[in-house]
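Have a look at the structure below, then the notes.
Here the complex is missing a single protein chain, while all its other protein chains stay put.
Labels for the chains are A and B, by order of writing; each one numbers its residues from 1.
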Amino acid sequence: MNQTVVSYLSQYEFYDVLLKLFGGNQGLLALTIYLLLGVAIIGMCATIGGLGTYAERKISADLQARIGPNRVGPYGLLQMLADGVKMMTKEDIMPFTADKMLFYLAPLLCLTGVFATLAVVPFSSGFIMADMNVGIFYLVAISSLVGVGVFLGGYASNSKWSMLGGMRGASQIISYEIPVTISLLAITLLAGGMGFGTIIGRQGGLPHQWFMFHNPFAFLATFVYFIGALAETNRAPFDLPEAESELVSGYHTEYTGMRFGFFALAEYIEVFVVCGVAAALFLGGYQIPGISIDILPLQAVQFVIFMTKTLMLYYVVIWIRWTLPRLRVDQLMSVCWKYLTPMAILNLVGCAIWMVAFDGQSIAEMILGGQH
Amino acid sequence: MFLQFLFISSAFLTIASAVAVLLTKNIMHSCVFLLASLIGVAGLYATLGADFVAVTQIMVYMGGVVILMLFAVMLTGGKDFISRAQNLLGLPASMGNRWTYGIGLIVGLVFLLTNIKLLMGITKSLPVKTITNEFPSTVNEIGHLLIKEHVLAFEISSVLLLGALVGAAIIARPRKQN
Partner (left out) sequence: MMSLASYLIISLILFVVGLVVMISRKNIVAILLGIELILNAAALNFVAYSRYVTNNLDGHIFSLFIIVVAAAEAAVGLAIVIRFFQIKETIHIDEATQLRN
């Protein structure tokens, strides 16, 4: 059954009060709730994306024993506003020989692909825009729009660096989609469903109930997913499409002002989404340890737990970026095709065999005697 | 109401982009319009309650086929060959003059009318099915169908995909300079 945030709210009494306010018009109320929540989520994620740039600079400064931004506002916190103002007031340059339509379209495609994935990110058991029964599949599918955007951005700029960056980006994204999708398939197998609600519902709040520690194969799948997803977001050490030492800045070399801002924002939000998905699928998502009842005030606790896990993974991503050197192109492809893909397939087969052989029990359940 | 909105917008997107594929001179733009058209078709699948098929459509076309086509256009120079002489629709004049189009139109109309006449009878004899706006999940049922009734087709398609993968890799491999 497709659960949405509206159908979740409609089981509480205040929904009826709201319904009276709207004159009993179900559709209008649902539309209003969706719009408000959509704006709220996009605003929140744009803020997270903005804070991401700040966090990135601050953490990198920390890792390199520098201070980092500290002039604008307390601890340099308002740096993102200054960056935003700078970005918006910059001149919007378009190369003379650029393909106009595609040049305008490419950043929008990137942003659309990323924002569309936010519809299924499970912030809490009720605060998920649409808990579709094809949840993960939808997420993987719609985020491939980013690949098209990157490719078109590289093509439309009509510049050698952009073109090489765009081709590298597209081939990297479509290659790494395979190990990512197969490791997600292993989790689908464990959960018996593709909706985020189903998957998180099968896990518990404590670490031994998470899918990451369900069996050895799922443990491996976690890392395969995380590495693959990191590569899909074009982050270091997989940032070949925008390798500044070879390609200036890759597919967005020719973009200025807000259009460049769109690409950057899409990248930061995509990292957030990837971390959120990893937290939801492998780390128990929003489950509160020890409490399984579902009342409205606990939604806030669930939200905080989910965000904590996600932001910790976000820190790991930034940490990896400023620690590891960049791969070469041939190394990138051999990591994907020679190591990650066979490992992902092994995980899938292993999980399937585990589900049959041990009747779907996790290691912890077998040790503790099958209690849930 | 929302369903109708989705239907109308998807149908418009599908048809308008398909026509744009036909009329655009730039092959790269054609590919992008094809992508829009296929997303529209995915929207139509969604209005038909086929959630799994809709997402598969987006996954396969957006993540695979269209990017492959863009790559192919880029690797082959991206030229499109529009013949100089064109008629009003932007089609090459070699496709026919007004007489051929006129005859085609008449034949098409006759064909359409006969078909409508014939199909009306069949449509009336179809079992009446009540259409509800409830969309049950199709994922479980599709999974069961794929490994029970259609398992042979499923296996054959996996062999087909393997063959296509190996074949494409062999055909497109770089030529040895000798």
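As a convention for this text, a residue touches a chain if its C-beta (ideal position, glycine included) is under 8 Å from a C-beta of that chain, and two chains touch if they have at least 3 such contacts.
Computed from a predicted structure; not experimentally measured.
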Contact list for the unshown chain, restricted to visible chains: B
Contact footprint on chain B, counting only the chain that is left out: 3-4, 7, 11, 14-15, 18-19, 21-22, 27, 30-31, 34, 37-38, 41, 44-45, 47-50, 52-53, 56-57, 60-61, 64-65, 68-69, 71-73, 75-77, 79-83, 91-92, 95, 123, 126-127, 129, 131, 138, 141-142, 145-146, 150, 153, 157, 160-161, 163-165, 167-169, 171-172, 175
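Everything that follows uses one rule, which is that only the chains that are shown with their structure count from here on.
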Residues on chain B engaged by chain A in the complex (per definition of touch): 1-2, 26, 28-29, 32, 35, 51-52, 55-56, 58-59, 62-64, 66-67, 70-71, 74, 135-137, 139
List of chain A residues in touch with chain B within their complex: 1-2, 27, 31, 99, 101-102, 105, 132-134, 137-138, 140-142, 144-145, 147-148, 151-152, 155, 163, 167, 170-171, 174, 177, 193-194
